[in-house]
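One structure below.
What you see is the complex with one protein chain gone and the rest in place.
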Amino acid sequence: MTPGIAGGLLQAVLVVGGAPLLLGLMRQVRARMEGRAGPGVGQPWRDLRKLLAKEMITPRGTSEVFRVAPVLTVAMTLVVAVVVPFVTTASPLPGVADMFVVVALLAHGTVVLALAGLDTGTAFGGMGASREVTILALVEPTALVAIFALSVPAGSTGLPAIVSSTLAEPAHVLAPASLLAAVALGMVVLAETGRLPVDNPSTHLELTMVHEAMVLEYAGPRLALVELGAALRLTVYLGLLVTLFVPWGIATEAHLLALAVGVVAFAVKVAAAGALLAAAEVFLAKLRLFRVPELLAGSFLLALLAVAAAYLLG
Amino acid sequence: MLPLAVAAVALTAGLAVATFVKAFGVGFLARPRSPEAAAAHESPPAMVAGMVVAGLACAGLAVAPTAVLPAVSAVAGAVTGAGPAVTGAVTVELTGAAGALSPLLLIAALAGASLLVVALLRALGRARRAREARLWDCGAGPMTARMEYTATSFAEPLQRVFDDVLDPVSDVDVTHVEESRYLVTAVAYRRSVPDRVERAVYAPVLAAVAAWGRAGRRLAAGSVHRYLGYGFATVCGLLVLLVVTR
Partner (left out) sequence: MWSLWRRIRRTGRAAEPAPAAPGAPPPVPALAGSVQIRHVDAGSCNGCEVEIGSAFGPVHDAERYGARLVASPRHADALLVTGPVTRNMAEPLRRTFEAVPRPRVVLAVGDCARDCGVFAGAYGVTGPVGAVVPVDAEVPGCPPRPEEIVAALRALTGR
């Protein structure tokens, strides 16, 4: 087994094991800031364990799409977790996926869930799918353009190349193009992972839901996959953000000590980003659905400026 | 110029995703949304075969673009005078900007990950078989096809976002009960998105051409006397022109 594949598998295990903990940490931060005690960081894992032990339910009138969607979202996120250099730049599959592929895979995770929401044929399923796809269609351009801006100084859309280029020249991070792209990608992360102010992850009101309305029909182990998928997406998106803009600590050689440092650095960076996001969410209210496009248009503009800056200034 | 081109391509990509979800989701998923759709039946094999061939070709191109791309890019390179734009046998590699994409390996990785997830679910989950249950309808009466999202309702938020660009025409008709305005017997909602380019560019041009044609028709009324008159007037005009310009 080459060190690259070992590194990739290590990343997948780390992301799967850590994603529910990250979710738990974010809920805990929020609970503490709201004056509550909170259920503890391990609660999402307890939820998953319980869901796995529960009965599976197939609503009448749904097709294979409904059954396959949770598996596919998790699988797509897993592939991303293997490919992106979270811990080590010795990518196991160097040519398989560049950043455009990574973003497309993450978007397709949303697409299959939206199709599953439509497949149920309930009003809420359709509503959730419609809203999620609307947001996705507006977010995707921002993500693609911001990535393009980041790939200009590195001369490559491959993630290991971008990370190595930043590690070689740390001043790149502070370039205007990089800063603008960071803000734009930050908004992409908020929108794609369904966090405030785009979507409220803890809402119980169907009319205000975006993501959860699509998955109201899932129960038991399939719901466990959907929830794990959501946690994985959050981790992967935050991981992508810290990997691109704070790449220090990522192992550049397949070395046991370097890998260990990479694992610890990744965990600390993502936990810090998650805690920061959770703390910021306390101060935010959810935007009206039809105000969200304004926010996304703003981020698109920033991404566009980032590309322009990358060409004109660097 | 390049940033703008990238932005346009990116916007198109986002909208393409929405279009795909709408087309597939509304066309094929959930219960039929109209009596016509409910009465749909499979076409004869000969008709299906054509679509299967086209579909297989699309899938083949998506999985193994490297089978065709080198030849195509060689042609493109020869035309523009540059080298081939794309190289690689399994992985598509761009020359110029370092970028790579390997659909075949990607699909293999996805399949592997899916199998892994299913296997883990089988190993960890206690449920062997899924129970069939009625759709969750909030406890009220059964869901009907009228409650489903249609293509119009699905696209409504996006349409609203691009209101200024699309300029859709919508119309809500509310019929009230005679006794009270607070009670409603029927609500009719219509929305159409007429092609804006067609309206703003083609329509005036077509109208102008038609008007020109009508004007021309008045000149040629079919009267021999009038045509002779045209000839006489032209000859006179030419003579006057010759006299003046000589």
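Going in written order, the chains are labelled A and B, and every chain counts its residues from 1.
Heads up, the rule we're going with is that a contact is a pair of C-beta atoms (placed from the backbone, for glycine too) under 8 Å apart; a residue touches a chain by one contact, two chains touch by 3 or more.
Since we're looking at a predicted model, the values are computed, not measured.
Peer 1: Out of A:Leu216, A:Ala251, A:Leu277 or A:Leu305, which is the one that touches the chain we can't see?
Peer 2: A:Leu216
Peer 1: Give the residue, chosen from A:Val41, A:Met56, A:Val103 or A:Val242, that touches the chain omitted from the document.
Peer 2: Of the listed residues, the one touching the omitted chain is A:Met56.
Peer 1: Touching the missing chain, which residues of chain A?
Peer 2: Residues of chain A in touch with the missing chain: 31-40, 43, 46-47, 49-50, 53-57, 203-206, 209, 212, 216-220, 223, 282-283.
Peer 1: Give me the chain B residues in contact with the hidden chain, please.
Peer 2: These residues of chain B touch the chain that is not shown: 131, 133-134, 136-140.
Assume only the chains that are shown with their structure count from here on.
Peer 1: Whole-Å distance, chain A centre to chain B centre, using C-alpha means?
Peer 2: Each chain's C-alpha centroid was found; their separation is 29 Å.
Peer 1: If you look only at chain A, which of its residues touch chain B in the complex?
Peer 2: Chain A residues touching chain B: 52-63, 65, 71-72, 74-76, 78-79, 82-83, 93-98, 100-101, 107, 111, 114-115, 118-123, 125-127, 129-131, 133-134, 136-142, 144-145, 148, 151, 155-158, 161, 216-217, 220-221, 224-225, 289-290, 293, 300, 304, 307-308, 311.
Peer 1: Touching chain A in the complex: which residues of chain B?
Peer 2: For chain B paired with chain A, touching residues are 2-3, 6-7, 9-11, 13-15, 17-18, 20-22, 24-26, 29-31, 88, 90-91, 93, 97-102, 105-106, 109-110, 113-114, 116-118, 121, 124-127, 129-137, 143, 145, 147-149, 153-158, 160-161.
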